[in-house]
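The structure is given below, and queries will be raised subsequently.
With one protein chain removed, the remaining protein chains of the complex are shown where they sit.
Labels for the chains are A and B, by order of writing; each one numbers its residues from 1.
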Amino acid sequence: MTDLLKVKDRDIVVPGEILAVGLGFLPGKGTYRDGDKLIAGMLGMVSVENKVVKLISLSGKYIPKVYDKVIGKVIDVLMTGWRIDIGSAYSAVLNLKEATSEFIERGADLTRIYNLDDYVMVQITNVTSQKLVDVSSRGPGLRKLNGGRIIEVNPHKVPRIIGKEGSMVSMVKQATGCNILVGQNGWVWLEGEPEKEIIAVNTIRKIEEEAHHMGLTDKIKDYLEKVTGVKIQAKE
Amino acid sequence: MAYTKRFDGRDWEETRPIEAKVGVIPRADGSAMFKIGNTVALAAVYGPRDLHPKFLQNPQTGILRCHYNMMPFSGHGERVRPGGSRRSRELSMVIEKSLLPVLDLSEYPNAVVDVFIELPQTDAGTRCAGITAAAMALADAGLAMKDLISAVAIGKVDDKILVDLNYDEEAYDGPKADIPVAMTPNSGKITLLQMDGEITKKELKKALEMAKKVCSQIYEIQKNALKEKFKVQ
Partner (left out) sequence: MLKEHLLRSLSKSIRYDGRKPDEFRPITVETGIIKSAEGSARVKIGRTEVLVGVKMGVETPYPDTPAQGNLMVNAELLPLSNPLFESGPPGDQAVELARVVDRGIRESEAIDVKKLCIKEGEKVWSVMIDVCTINDEGNLLDAAALGAIAALKDTKFPKYEDEKVDYLTKTKKSLPLLREPISITVLKIGNYFIVDPLSEEEQATDARLTVAVTQDNNICALQKGGETPFMPEDIEKIVDLVLEKSVELRKKL
């Protein structure tokens, strides 16, 4: 019996669609086996690598993952830390000792470090089976975010918005002069001159919409150069 | 008076014209519209998200919560008083049970996936339209699903078994039956089955066979609507 691949790379498939027939194909993420058939277990984009067929998520809420750097909002000040909303079904806890190396007295006012409604960039350090999430703000680039604005993008488009080794987002930063931080949870912080911020926001929305198009990097580069007049130096 | 031709001229196995669209409510995590004849269903999915009150939380798995509602101006006669009814509660429950078999919510302990189904306009087949829209919305929300769910109401009018009753057929003055069916289109498993009326065992068998055929057709429409949203130009 011959193995038969019924779809090709980059095809969009829906739950229940048959991806492949034959035991030679292996079920990757988002797929499952039923007899000799490999079936789509969600809405996604096909990615075939050798004999492994997996699906890339196109939509859905952010699922907290260890080591992810995310942007969150302080929603509660606890006895020994803070509760942070990171845009998922599960909030995160930032423990005092993961926030500062200072010695903090018992009963001290924690709001002087992080207050309600503050935005922070943190890193996920642990996710338990019950989805309790621990984060830390000690580390390079992790800190309270002052000023600026926050927009929410589809978390599945974040890799495209950041680009290979940050190449895509640094083009936007270069052309608009804005500070931009992209959280893996799809929350993006921007800060710059109002006219330039709008351009940065529109560009990010453009990348989000056309994330799966080929030749996007050049398209965005041309768009930015046209709209801002800034000649972009390619990153090495 | 025998029923020899359908009121709207359709074939016995023909559905009314269908339209489906995904992503109609941008704020939701997933959404879809399903229109069959003059029945329109909107579905929006929010989740997985935090669940309150706490006593509803299940530490083993996320839960699914369906809310079915008809808009006040959707009925055939007088205005429908908002606020739900015993009927909408029952429908919310059977719709929930019809969608659960294909979902895997084990990755979302203590959380909830809320599905809201609203009907702006109704002309029979509302729960089936609602289920069909909800299945697309759940897939749009990126949830793990073994299959979609497709649903249609099969009916009996006089001695004919037919597909997708409309309001006039549901109200036929004579022997009849209304059989809403929901299925997994690829494996043919039945997740919703109800019946009002009276039929024989043989008629039921025929009805279920017709349902399977029609659900496959509806699956193609759901599939195209989902792909249309994510299509790369």
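Here is the rule we use: a contact is a pair of C-beta atoms (placed from the backbone, for glycine too) under 8 Å apart; a residue touches a chain by one contact, two chains touch by 3 or more.
Given the structure is predicted, the values throughout are model-derived calculations rather than measurements.
Although one chain is omitted from the display, it touches the following shown chains in the full assembly: A, B. Residue in contact with the omitted chain (choice from B:72, B:175 or B:188): B:72. Residue in contact with the omitted chain (choice from A:117, A:165 or A:218): A:117. In the full complex, chain A makes contact with the omitted chain through residues 117, 119, 147-150, 191, 194-195, 197-198, 201-202. Although one chain is not drawn, its touching partners on chain B can still be listed: residues 24-28, 31, 38, 42-44, 46, 49, 67, 69, 71-79, 82-84, 114, 116, 118, 120-123.
Basically, only the chains that are shown with their structure count from here on.
Centre-to-centre separation between chain A and chain B, using Cα means, comes to 34 Å. By the touch rule above, chain A contacts chain B in their complex via residues 10, 12, 14-18, 30, 32, 34, 39, 41-43, 45, 57-61, 63, 88-91, 129-131, 156, 212-213. Chain contact summary for the complex, chain B toward chain A: residues 29-30, 47-50, 59, 62, 102, 104, 107-111, 139-148, 184-187, 219, 222-223, 226-227, 230-233.
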